[in-house]
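Note that this complex is displayed minus one protein chain, with the remaining chains in position.
Going by the order they are written in, the chains are A, B and C; count residues from 1 in each one.
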Amino acid sequence: MHFIYTFLLMFGFWIILSGKFDLFHLTLGVISSGLVALLSHDLLFKDRTQKNRLVEVSRFVQYIPWIMGEIVKATLHVVYLALHPRMKDLIDPKIIRFRTKLKSKVGRVAFANSITLTPGTITIRIVDDEYHVHALSRKVADGLPGEMEERLHRVFRED
Amino acid sequence: MIWQLDLIILTLIILCAFATISVQDLLSAAIIFGAYSFLMCLLWTEMGSVDVGFTEAAVGAGVGTVFCIAAVFQTTRKVKVDHQMNPSKFIGLLAASFIGIVLLIAQGDFPAWADPDSPASRYLSPHFITNTIAETSVPNIVTSVLADYRGFDTMFETAVIFAAGVAVFAILRRGRGKEENDQAVAAGTEDVNQDLIIQWICRQLVPFMQLFALYVVAHGHHSPGGGFQGGVILGASFILLQLTYDLKTVLQRMSERWNVLLGNLGVFIYAGIGLLCLVLGANFLDYSVLSKILPATSPIMARSHGMLGIEIGVAIAVMAIMIGIYTNLSSHGDHEQGL
Amino acid sequence: MNDFFLAVGIGLCLLITLTLYRVILGPTVIDRIMGVNIIGTKTTILLIVIGIIYRRVDMFVDIALAYALLNFITTIAASRYFQRHKNLSPLGFGFRYKKEAGK
Partner (left out) sequence: MIDMLTIILILTGYFFFFATTIGVLRFPDFYARMHAAGKGDILASLLMLTGLALYNLHHFSVNQLLVSLKIMLIVMFIFLASPTATHAILDAGYESGVHPWTKEKKTEDKRE
C-alpha cells in the first residue's frame, strides 16, 4: 500500500521535473519512480495511521494560511529588531521549557517547526514530550504553547 | 559572462580560499571550504558552463564538505604547527612562488575568454556545434562530447573514481569476522538517540532526492547533469539517511557486499557497452552499431541510447563509491558507528 | 528588465559578502555553519536570477533545485559533529598559535 502511494507521488514529481511527455521518457519515469518506491517506500508514510490521512491533510491545509500570517509577522518582527538602533534593550532572551499534549510524531514535528516560524521563538530540541525553546523576549515566552498547540491539536487529533 | 558578477564572486572566492588555509581550526576550515564551493558553483554557472556548475553543486554541497567533516570527526581538529621555520618549508615556498610567477606570466598568452579566433573555437567547437544533433540527436552538446566523442576519456575518469573508492577501502577498512559483522548489522536499531525533527523531515526529503537524482541521470541529454551528478546526489541521499538515523540503518538498506558489487557493476556496464560494440564489429564505444541489437532504432538513436546506458553505469558506480567512501571514512573503517 | 535583474544579482552578491563576515570571522564554528547555510539559500536564488539574465531558466533551475535539496546536508553533518565532540574552541586566525587555546 505504501509502495503504491509512494509510487504515485514520485510519478507526479517526475512529471513536474521532466516536462517531456513522449513514451520513452514516461517509461523512464515509471522505472525511476518504481525504483525509488522500492528503495524507500517505508520512509514517507511510516508512522501514519491508515484511516484518516486525507482528513488530516485537509485539516492541515486549513492550517497553512494561519501559519503564513505568522511567518509574515515573524519576519517583520525580526526586521524591526535588526534595524532598531537600540536593539539590545529590546530583547531579553531566555530558554524556556514546557510539555506538550500532542501525541503523534507528525504533530510534534509540525509544532516544533511552527514554533521556529513564529515571531521570537525557536525550538532547540524535543526530549520526549518536553520542548526546549529559545525565546527572544519574556512576552513571547509567556505566549507558549498557547494558540498554536490548540490549532495543531485539532489538526492531528486521533479520533 | 556578466563581468560585474564575475568580479565580485572571484574576489569572494579568493577571500574564502585565504580564510580556508589560514584558519587554525580544521572544522572551520571545512565549513569555509563549503562556502568556497558554493561560490565556485556560482562562478561557473555565471560563466555559462552549466554542467560544470552542476557537478560542483552536487559534489560541493552534497558530499565534499561532509567528507571533510567526517575526516575531521575521526581525526583531530587542530592544525599541527611547528613554530620554527625549517629549511624544507622554505624550499617549498620558493618552488611554489616560482611556479606561480611562471603561470602568471604564461597566463598573458592565453586567448581571451570566448575568443572566436582561439584554436579551440576555430576547428573543434564549430564541428561539435554543427554536427552533434545530426550525428547523435542529443541536444546537450556537453553530454554528447563527454559520453560519445571522448567516451574513452570519461571511462577512465570513472575508473579513477573507482580507484579512489578502492584506495579508501584498502586503507581504512578494518575487517572483523563475518559472523560478528552480521550480528552487528542485525542488532542495529532505529531511532537511537537521534533527533525527532531532523529525522522526520529528512525521511520526507530522501525519496524526493533520489527521484531527482534519477531524473538528472535520465535527462542528461536535454538539460545539465548526467551520470556523475545524478550518482553523487543519489549517494548523498544515502549519506543523509546515515546522518539522521545511524550507520546500521543504511547498511541494512545497502549492505557492504551490495555496495561493492554495484561499484563494480557500474564500471562494468560502461566497459561492457564498449566491448559489446567491439563484438558487434565496430570500434570500442562506437554506439551506432548497437542499432543491430536494439529493436527499432536507427544508428543515430542508438548513439543516444548508448550514451544513456553508460550514464546509468557511471551513476551506479559513483553512487556506490560515494557511499563506500563515506561509510569507511566516518566510521574509521569498522562500520560500527558513523558521524 | 535585464538591468533590474543584474542589479538584483549584484545586490545578492553584496549580501553574500556581508554574510561572509560571519563565515570567516564569526567567533565560533556554529556561526560559520549558520553563515554557510544562509549563503546556500542566497546562492539558490542567485542561480535562478542568472538563469533569467541568460534567458535559459530551464537550464539553471535544476542546479537551484539540487542546492535546495542538498544545502542542508552539510549543516546537519556539522551539527552531528557536536553530538560527540562537545567542544567549540574558538581558535583565531594566523598560521601560529598565540597560546594553546582551548585545551
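Here is the rule we go by: a residue touches a chain if its C-beta (ideal position, glycine included) is under 8 Å from a C-beta of that chain, and two chains touch if they have at least 3 such contacts.
Only a predicted model underlies this, so the values are computations on that prediction, with no experimental measurement involved.
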item: Visible chains that the absent chain touches, using the contact criterion stated earlier; value: A, B, C
item: Subunit A residues that touch the omitted chain in the full complex; value: 16-17, 19, 71-72, 74-75, 78-79, 81-83, 87-88, 91-95, 112-113, 116-117, 119-120, 122-125, 132, 134, 136
item: Touching residues on subunit B - with respect to the absent chain; value: 195, 197-198, 201-202, 204-205, 208
item: Interface with the unshown chain - residue positions in subunit C; value: 1, 4, 8, 11-12, 15, 18-19, 21-22, 28, 30-31, 33-35, 37-38, 41-42, 44-45, 48-49, 52, 57-58, 61-62, 64-65, 68-69, 71-72, 75-76, 78-83, 86-88
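Convention: only the chains that are shown with their structure count from here on.
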item: Between subunit A and subunit B, centroid-to-centroid distance (C-alpha), Å; value: 32
item: Separation of subunit A from subunit C, taking each centre as the mean of its C-alpha atoms, in whole Å; value: 24
item: Euclidean distance of C-alpha centroids - subunit B vs subunit C, Å; value: 20
item: For subunit C, residues contacting two or more additional chains; value: 58
item: Multi-chain contact residues (two or more partners), subunit B; value: 208, 212
item: Residues of subunit A defined as touching subunit B within the complex; value: 6, 9-10, 13-14, 17-18, 20, 25, 28-29, 32-33, 35-37, 39-40, 43-44, 46, 105-106, 108-109, 112-113, 123, 125-126
item: Contact set on subunit B toward subunit A in their complex; value: 195-197, 200-201, 203-204, 206-208, 210-212, 214-215, 218-219, 222, 253
item: Complex interface listing, subunit C residues touching subunit B; value: 6, 9-10, 13-14, 16-17, 20, 23-24, 29, 32-33, 35-36, 39-40, 43, 46-47, 50, 53-54, 58-60, 62-63, 65-67, 69-71, 73-74, 76-78, 80-81, 84-85, 87, 89-97, 101
